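Structure first, commentary second.
Excluded from the complex is one protein chain; the other protein chains are retained at their positions.
== chain A ==
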């Protein structure tokens, strides 16, 4: 087990670990792993013992525990080149900006629309980082995005040591030359990454949870370059130096959502029956609505499947949906990270509890592949919310900016 730049509780340490270790108390006035304030708890150690309730999932830390690490420095990074790449002129512009940021160790926000081809734009920057002995981290709040990115990068960088970290991954506590990780898993890492990409910065839970920001900051080395990637950045993130890419990689404009206000159940059924040969993705605002809509569709003889966040076989269901042409009812969990060719999307009750970012991301599911660059995206609503109109407005504005 290699522990350099990683801190783990002493009771998780192998007995066979022969290298010298450096240790420090696990909980002082705050938890030394996650940084939150601890809670008093009973303990047989006999002292005033506190434990951290916030990072219990990674193993309980008490005042009487220690965190240990291996103080030796890390091995240098092996340089590696990415495989052949075809970037459009716009993508090349962004890739150059990223490379420059990495060289100058600065911060950058890449504001690129859904389906702009963000992943290949990172490759020149990653290559430059690897060649100048810098460790690369790509982090994102979503585990499914981690899985997808790992596949992309393994294909692009053949020799580099690529580690993919998410809850239950086999690479736990490893450190590669390129590390792809969910933000939660960074809790064990300290000052080891020189180039940090955060994909989908505005996704739940990263945007709301300040402890995750701390995990990322602790994992960065002091003069690391930080590059944020998003299609819908928050106002706060937009304060950073920004490069914008408002055009998809295949050069077609973003499909503009159509509003259906007001609507009846028959409108939805009619629309679903119009596209019998295509996969149809239907978003609903709440988990309870999944069951009711499934019942309504069944009465009309339309078979459908449902997915929500707490669904145990959600990954398999989406995989199955990729191969068939059916109807998938889902909550907002599928708003990002899924690419389905020729998918048609409807949002039911779009006025309820969908934010602007969510609606833009949902609209971005349509027409992502170059073979089917067009598709329908419909907002069904019985009331008008600002979010719906702002989403439509921002998509139209992005199209104007991309094609001027």
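Keep this in mind: contacts are C-beta pairs under 8 Å (C-beta built on N, C-alpha and C of every residue); 3 or more make two chains touch, one makes a residue touch a chain; residues count from 1.
Assume contacts and distances are computed from a predicted model.
Look at the chain that isn't drawn here: its UniProt entry, checked against "Competence protein ComF", "ABC-type Fe3+/spermidine/putrescine transport system ATPase subunit", "Amino acid/amide ABC transporter membrane protein 2 (HAAT family)" or "Multicomponent K+:H+ antiporter subunit F", names it "Competence protein ComF". When you scan A:4, A:53, A:81 or A:106 for touch with the missing chain, the hit is A:53. Of the listed residues A:20, A:42 or A:76, the one in contact with the hidden chain in the full complex is A:42. The set of chain A residues touching the chain not shown comprises 39-45, 51, 53-54, 56-57, 60, 62, 64.
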